[in-house]
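Remarks on the structure that follows.
A single protein chain has been omitted; all remaining protein chains appear in their positions.
In this document, chain identifiers A and B correspond to the written order of the chains, with residue numbering beginning at 1 in each.
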Amino acid sequence: MSRKLIHDTDQGEYFVGYRDTPKVDRRYLLGLSVLGLGIAGGTGAFLAAKQGGAGLGRWDMGTPVSLTGYLSEAPYPLLRTTGIDGTLRTVLLACDTKCGAQEKLAESRISRDRVTVRGSLIQRGRHVMLAVANDDDWIMPDHTLPARLTGFAEEDLGEVTINGEILDSKCWFGAMRPNEGASHKACAMLCIAGGLPPYFYARDALGRSRAMMLTDPGGEALVQPILRYVADPVRVTGRVHRIEDLLQLRLNPDNLVRL
Amino acid sequence: MRRAHRTAHLALWVILLPVMAITGWAALAYKPDPAENAALPAALIEEAS
Partner (left out) sequence: MAVGYKAVIWNGFKTSYVLTLWAAILAFIASFIIVTGMTQPEGESFHPVQLVMRAFGFAGFSLLSFILIIGPMARITPRFKPLLYNRRHMGVSAFVLMLIHAALAMVWYHGFSDISPLLSVLTTNANYDRIGGFPFESLGLAAFLILFVMAATSHDFWLANLGAPFWKALHMGVYLAFALLVAHILLGVVQHEKSPAYAFWVMGSAALVTALHLITGWREVSKDRRSGFKAEDGWVEAGPVNDIPNDRAVIIPGEGRERIAVFRYDGQVSAISNACKHQNGPLGEGRIVNGCVVCPWHGYEYKPRDGRSPAPFNEKIATYKVAIRNGIVFVNTKALPAGTDVEPARIEEAQP
């Protein structure tokens, strides 16, 4: 039998929580407190510094904006306007939460072609979305704009096979940061199921990137078949179409492969 | 502390250790590759905007 059986071998004073703390424990606890504060602050700083970029993009929620232009409802509600920078630009329309503007459009019974819409801008580079105001007169007919007699310039840029990630446009444009990967997957699925346009985001080793609206081969909305691939690395084959400044990746969902 | 308690504690950790280790291995081994391309298709690059 040895002294190893005795668990507590210090000969100092004995700590009992409801009595005065012994001097040896007080000194020790003071040191431990300083160390603990240092470790806590250090760990927080370390974990913060190792994070990747949260992504570009902004949602200027506090700044109401009115845009006049030509409304298009398919495949997703959007407005073609010169109100952003003087050139004809595509502005996607969304509700103020996780849904597209489809329902709000269905509720309003106005003449649809030339309108003024009101809301706040979500912008990432040249990608622009308007989260429309949550009231009844968010959209008004506007016939100050000349009627459009010709269609919009559309071009088939050919077939591509490309790696990338399916994202929801609203979050990626700037509603959420970070806006890619695992932590965002369920949220992006809710958004796309809610009618927000899905986007395909691809980048290459040279640091170039492209984001394109995702549609079916006929250029119509594509939702259910792609939902379970959202936010996963995938390879797709489809045709790229350009309509004015909007790129569309027209995809047969059978040509979707998870990497 | 009762022996039963200590045994239960020890047993729980003996089970949890491999569970956590395997999860860690799986999380790193199956970490999704960033879906990068060697180069974007020409059709997309010409559309640089």
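In this section, contacts are C-beta pairs under 8 Å (C-beta built on N, C-alpha and C of every residue); 3 or more make two chains touch, one makes a residue touch a chain.
What you see is a predicted model; the values in this text were computed from it and never measured.
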| item | value |
| --- | --- |
| Contact set of chain B toward the excluded chain (per top definition) | 1-10, 12-14, 16-17, 19-20, 23-24, 26-32, 34 |
| Chain A residues touching the omitted chain (full complex) | 1-8, 10, 14-19, 21, 24-25, 28-29, 32-33, 36-37, 39-56, 97-99, 176-178, 181-187, 189-191, 193-194, 228, 231-233 |
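To be clear about the criterion, only the chains that are shown with their structure count from here on.
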| item | value |
| --- | --- |
| Where chain A and chain B are represented by their mean Cα positions, the distance between them in whole Å | 24 |
| Interface residues, chain B side, partner chain A - complex | 32-41, 43-49 |
| Sites on chain A touched by chain B in the complex | 126, 157-158, 160-165, 182, 202-206, 208-210, 212, 232-235, 240, 242, 245, 247, 259 |
